[in-house]
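Removed: one protein chain of the complex. Kept in place: all other protein chains.
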Amino acid sequence: MTALSRRDVLRLSGAGAAAFVASSLLPNLAAADAASTAAAIKKIIGSKTLQQGRITLELPQIAENGNTVPVGFEVQSPMIGADHVKAVHLFAEGNPEPSVASIRFSPASGRAKAATRMRLAKTQNIIAVAEMSDGSVYMAKTEVKVTIGGCGG
Amino acid sequence: MGIEQQGLKRHLRLGTIIMALIGVGLGGSIANAGSDDKYRAGDRSSGYTYAAKETRAMQDDDFANPAYIWIDQGEALWSTAEGAAGKSCSTCHDDAADTMKGVATRYPAYDKSLGKMKSTEQQINICRVKQMQAKPFKWESSQMLSMTAYVNSQSRGMAMNVKVDGAAAPFFEKGKAFFNERRGQLNMACKNCHEDNAGNMARANLLSEGQSTGFPLYRLKWQKLGSIHRRFRGCNKNVRAKPYGYGSDEYVNLELYVGWRGRGLPIETPAVRN
Partner (left out) sequence: MAKSKARVKVPKSAKKGEIFQVKTLISHKMESGQRKNKKTGAKIPRMIINNFTCTYNGDMVIDCDWFPSISANPYLAFFVKADKSGELAFKWTDDNGKTVEKTASITVN
């Protein structure tokens, strides 16, 4: 068996690094940060106080590829006219634009649970904000580590 | 199977054991998550067993798998008449579920009139030009990927079983030589990553065995479906070698050899990979 020599591995790494930079989806741009994400959230919730709980995020700890990261969430709610989830907003703190999606629900949804896929430029926090019909707002935050991987063009 | 091939098989097996020992770290833990026995045959394992659980989940659910957009298109194309002869694929081949079943396990196959191997893509274009009198599809076009994926998906779950003896033997030898030859500025062979170091990390990448049984497949990196020849080109560019053309003899022969390396593994088209 011929293992990769130390030099081979180093060379391959170098080639990989170049390829990763060239193929990055979101290059050369200042990423959003915690402050601009907070500003975006404030625009939605105004002066209301964000509470923890009721919303859970489902995310991989490590994303194999930043192009397609599965993200799911669920908000505990009876989803009836008098008490339901109005909307859930997803944010990615480290992307060029923090907003990922705003999903408006109705009692016809039955369940305030959804799943989609997003791009993540780098390792960062994902924040979900739930707006309830009584005006209260809840949030959840989870970090996702992003592997800038994928050999080959 | 010739003596030389048996020798190679032993070599592969020994390699796998050593790799397994090396790869106990990250590779081992990822490869062993969940039951993936059906993606293994003897000492061979599909790229599925190297994929993250989220990537596997995307492949496991036909409605979560984005490749089905292309499969739907392939199904529609199958019965769409095109060309001067006014024929569609279904004019001659009727229901693909019956007539295309097993095709992916046999390709690339030897073509007597060409005097060489032909891939599924090439057979599709032979049909289009000769039978339908239609324009051939471009290799990496949406139509060709859709049709190839639709045809190959009819063999899902069937064991890879390309014929490498008889008339195919010299082409198999060429493919094998390509796989083992160092090339490019980095002077690396396919085998250096996919045989000697499968299960190890090359920077952020977990190296797989380089099995071909899921193609055309949806790569998260590409954000679309792609052919095995696109993958070969990507690998060749990574080692700073000049890639060969789509449908080149070099890649069709390599595809035959790589198919043989994956013998017994189930066809997964359309797979999802990193």
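We call the chains A and B, going by the order they appear; numbering starts again at 1 in every chain.
Here, a residue touches a chain if its C-beta (ideal position, glycine included) is under 8 Å from a C-beta of that chain, and two chains touch if they have at least 3 such contacts.
Since we're looking at a predicted model, the values are computed, not measured.
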Missing-chain contact among B:Ile69, B:Ala85 or B:Met201 belongs to B:Ile69
Of the listed residues B:Lys87, B:Lys224, B:Lys237 or B:Arg263, which contacts the missing chain in the full complex? B:Lys224
Per the touch definition above, residue among A:Ile45, A:Ile62 or A:Ala114 touching the missing chain: A:Ala114
Omitted-chain footprint on chain B covers residues 63-64, 66, 68-69, 72-73, 223-224
Which chain A residues would touch the chain omitted from the figure, given the whole complex? 22, 25-29, 67-69, 72, 79, 92, 95-97, 99-111, 113-120
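The working rule: only the chains that are shown with their structure count from here on.
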Chain A - residues contacting chain B, complex: 1-4, 8-9, 11-13, 15-17, 19, 23, 60, 62-65, 67-70, 147-153
Would you pull the chain B residues touching chain A in the complex into a rising list? 11, 14-15, 18, 51-55, 57-58, 186, 188, 191-193, 196-197, 200, 202-205, 207, 219-221, 223, 231, 233-235, 237-240, 274
